[in-house]
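Let's turn to subunit A:
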Amino acid sequence: MRTIALGAFAVLATFACGGNTTGGSSAQAAPADQQVLRINDGTDPNSLDPTQQTYTYEAAVGRLTFQPLLQPNAGLTDVQPAAAQSYDVSSDGLTYTFHLRSDAKWADGKPVVAADWVYGWKHFLNPALAAGYVDPFFDQTIAGGSGYSDVDVKSASAIDSYLNGLGLSAPDDHTFVVKLAAPAGYFKWVASLWVAIPLRKDIVEQAAGGAFPSTDTTKAEAWANDPKTIVGNGMFKISDYTAKDHLTLVPSSSYWGGAPKLQKIIYYFISDGNTAFAKYRTGDLDMLNVPIANVDVVRQDPQLSKQAKLYPKLSTFWMTYNAKETPLDNADVRLALSKSIDRDKLTKDVLKGTDTPIQSFIPKGMNGYDSSLGDPQKFDPAAAKQLLQKAGVTAADLSKFKLLTRDTTGNKTVNQFISQQWQDNLGANIAVDVVDSKTVTSRIRKGQFDIYGPDGWGADYPDQQDWFDIFTSAACHSLNWGCVNMPGYDALVQKADSTKSDSDRNPLYKQAQKQLIDTANVGFIYQQAEYNLIRPYVQNLTITGIDDQYIPGDLYYHDVFISKH
Partner candidate 1 sequence: MATLLRIEDLKTQFFTSRGIVQAVDGVSLHVDEGETIGVVGESGCGKTMTALSVLRLVPDPGRIVGGHIWFRDRDVTTMDPDQIREFRGNDVAMIFQDPMTSLNPVTRVGIQIEEAMTAHERFSPKDALGRVIPLLQRVRIPAAERRKEDYPHQFSGGMRQRAMIAMGLANEPSLLIADEPTTALDVTVQAQIITLLKQLNRELGTAIMLITHNMALVASICSRVVVMYAGRVVEEGPVHQIFKSPQHPYTWSLLRSVPRVDEVRRSRLVSITGLPPDLVRLPPGCKFHPRCAFREDRCSEEEPPLGEVDTNQVARCWVLMRNVPQEAARELEAVTVPHDVAEELKSMPDLEEAADGS
Partner candidate 2 sequence: MANTAIGGRPARGALPVRRLLAPSSRGAALALFVARRVLWMVPVLFFVILITFTLMHLAPGSPWDKAGGRQLSASIVENLNTRYGLDKPIWQQFLLYLWNVTHFDFGLSYQYQGRTVSALLVSAWPYTATLGVLAFCVIVPAGIGLGVVAALRQNSRIDYIAMGFSTFGASVPNFVVGMLFIIVFGVMLYNITGGNYSLPVSGFGLDDHLIMPVVTLALLPTAFIARLTRASTLDILRQDYVRTAWAKGLSERLVVLKHILKNSLIPIVTALGPTFAFLVTGSVIVETVFVIPGIGRSFVEAVTSRDYPMILATTVLFSVVVAIANLVVDVLYVFIDPRVRLT
């Protein structure tokens, strides 16, 4: 089954590691009927309504049909205008005013007005719909948003009063104003998430068969069940969709930035890695994410090796220790475990060189990365044994623990290697415990595990704030599965989040990162990278560290084109 970035965690649109572009614009374009890009998206999106999409393979569809206000620039250093021509922030950092493009149109030609944005965001923030990405990005930032979880979803009036209390307004057709509860330097990135999009009230209600109370979620989502009523403000629109088979996108003629060069994008939903690999090799796919087991096959193939490239991602993987299970509450024990994993061997042999070892938290290529901090967790079996002796813990004490593993082949392979490492280097027999995925989630939420992994993170937006809030005590049993006691860490992160200027915030985040590494809250093991095959005739593809694992460059398809071949 498809593994989402091996660590089976959500890799979300995040930060730059320096975009790079394939081919050049100088190549001659192939005729119009060949301007088709065929990609394997892996799994069907759960819904075609971007506000309900939570995984990147879903967002790969959402981003092309609906365009948020802003989007990350190619270098991922800052945001750039998208649906909004420009935006300005009030001096107290509480009011964001987005100036919408006058020539922005919906796919059916109607102009996009500010009221559509208000309606779209309110649809997204409707508690009855329970969209996955509201919390914490929107309800904790937008004024009047914090009551999101206390709203009685059975009463329409309660929902309406909550939605009307939000700091969203449209002074005129081309200005969309968002008021925040507190200053948040990172809100520009929140506004670039694919979930923050405008919606057409008339289309939603027409699909629902007339106005409907905001508690009736089935009617609220009726428009999303039929590709024909998916009318977005994006570059593309959906021409046809067969569940579990394929989805075809064609250019939206009324897009403000001019119709894209590609005449058709076909997303296939092939969940079997071997089948997708065969489809690429029989010329039916234009790009492919190579499964680990086939990396050597590609490297040894004369043609394929030329088409393959390694794209580092901004995601870090680690082993999570449950502090409730003594002696895992002892930092020395956690350090010993982290120091007895040979990361070079793991990445070179087991992961076939597609990932890079890391001992620190923020991934390389993102603001805040600092490899020098990583020394305490460096691979050093002798030191690891000494740490155990110092902590008065024997290998037998550790042997009662189990390594909780999600049931994917990738996880099982990595964990069996790590379990063997602990056996070889510490003499501890920590058995691999493979468990059905849903059961794993329910166990880690209740803290019923010893060691769990490989766990990992890719930021929702390229700001350190989103990385460090994972390990706060508030997040215990929700993302912070280990609940390691970190004195002073919460205060440090809280202070860093609320200061505006980077020069003040970075040292604070660095101190927090050092604390994480030194006390081995988790055992960092590797930074992920994707080994992708891309046909030589795919020109102008801009690939960044935040793209979806299967679809490199899915942020900037406007200028991509197929050259003569």
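Selection rule: all candidates are chains of the complex that A comes from, given by their letters.
Simple rule for what comes next: contacts are C-beta pairs under 8 Å (C-beta built on N, C-alpha and C of every residue); 3 or more make two chains touch, one makes a residue touch a chain; residues count from 1.
Predicted model only: the values in this text are computed from it and were never measured.
Candidate 2 is the one, among 1 or 2, that touches subunit A in this complex.
Interface residues of subunit A facing candidate 2 in the complex, by the touch rule stated above, are 4, 7-10, 12, 44, 46-47, 49, 52, 54, 127-128, 130-132, 134-136, 148-150, 153-154, 217-218, 220-222, 224-225, 242-246, 268-272, 274-276, 278-279, 281-284, 406, 436-439, 441-443, 445, 457, 460, 478-479.
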